[in-house]
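Only a single protein chain was left out; the remaining protein chains are all shown in position.
Presenting chain A:
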Amino acid sequence: MATQAEAPVLDVRNLTTVFRTRRGEVHAVNDVSFHVAPGELLGVVGESGSGKSVTMMSLIGLLPTPPAEVRRGSVLFQGRDLLRMPAPELRRVRGGEIGFVFQDPMTSLNPVFTVGQQIAEPLRKHRGMDKRAARARAQELLELVGIPDARRRLSDYPHQFSGGMRQRVMIAIALACEPKLLIADEPTTALDVTIQAQIIDLMKRLREELGMAVIWITHDLGVVAGIADRVMVMYGGEVAEQAPTRALFREPAHPYTRALLKTVPTVRGARERRLTVIDGQPPILTEPPSRCPFRDRCAQAWGRCHRADPPLYPVSEGHDAACFLHDPQAQGAREAAHA
């Protein structure tokens, strides 16, 4: 493991979440461990069903239980375990010390309250500010996220804002109590590219100004390449690979990451004649995790992948991959698979 100068803001260990359904259990998150250093931006990449959102929802207790059940693991946030925290205390952490931005800014804002009221709410709840102070701070926050004419717009309702502006409002709410950690779940997916560029720019600036740690969940490798310090790739409810951003894009170690990087066309550089395809479908997570989730789509899978689920093996400093190709004990098999 990398030597961390500072203790991580968030340290997740062996997080395991299942959904109980009538047809049996769905193993949505399996033994996921990761950490986020203070001020760091961790990009979490995965397709739908990879477990990226469920992981984040589990660690802050936002999943409906039942059907969800966080079965194992610990989530240390500044040394305190969120999974074992009494509900009132957890509520204070949520929205106070940990902020969230969700994908769809239309459904996450309340249509019957003004934007000013919605930004002031966490300030009054968590900070105990009075009405006037909260409103003044709300105006500052709107200015911070780049909404012009902030003072007047405090009295506007969400429907009076465009999609990009609503997402800025969401970010303002998330930042209201100056969180140590911001979790952004596909914050730009519902937005157009020109608006996405604005939001990414805004987040870069805010990170520098406020020094908070960010977890940015996305399916877009391009977004991650531009902003993340480290990237975690999830597949089938598990961590497939985690690495510093440059290492991940320059030397992807997991066959899934490699395939994913090849399958996305670009707008610049050489144009590929034919897109590289990852055959097959993502797994349906009804069977207990005992084998590699990527085995059926992997060009390099061999017998072992069908018998056991690979743990994370170190590839280089701070770079791990859950693939038997990187098992130092299995050099022979590795050569065989490469041949």
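Everything that follows uses one rule, which is that a contact is a pair of C-beta atoms (placed from the backbone, for glycine too) under 8 Å apart; a residue touches a chain by one contact, two chains touch by 3 or more; residues count from 1.
The rule is simple: contacts and distances are computed from a predicted model.
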Inset, instruction - Between "Pyruvate ferredoxin oxidoreductase", "Septum site-determining protein MinD", "Oligopeptide transport system ATP-binding protein" or "Phosphoribosylformylglycinamidine synthase subunit PurS", choose the name on the UniProt record of the chain that's been left out. - result: "Oligopeptide transport system ATP-binding protein"
Legend entry - Selected from A:V44, A:A134 or A:L260 as touching the chain missing from the view: A:L260
Legend entry - Touch criterion as defined above, residue of A:G222, A:P288 or A:G303 at the omitted chain: A:G222
Legend entry - Touch residues of chain A, complete complex, unshown partner: 47-48, 146-149, 160-165, 192-198, 200-201, 219-226, 245-246, 249, 259-279, 281-282, 297
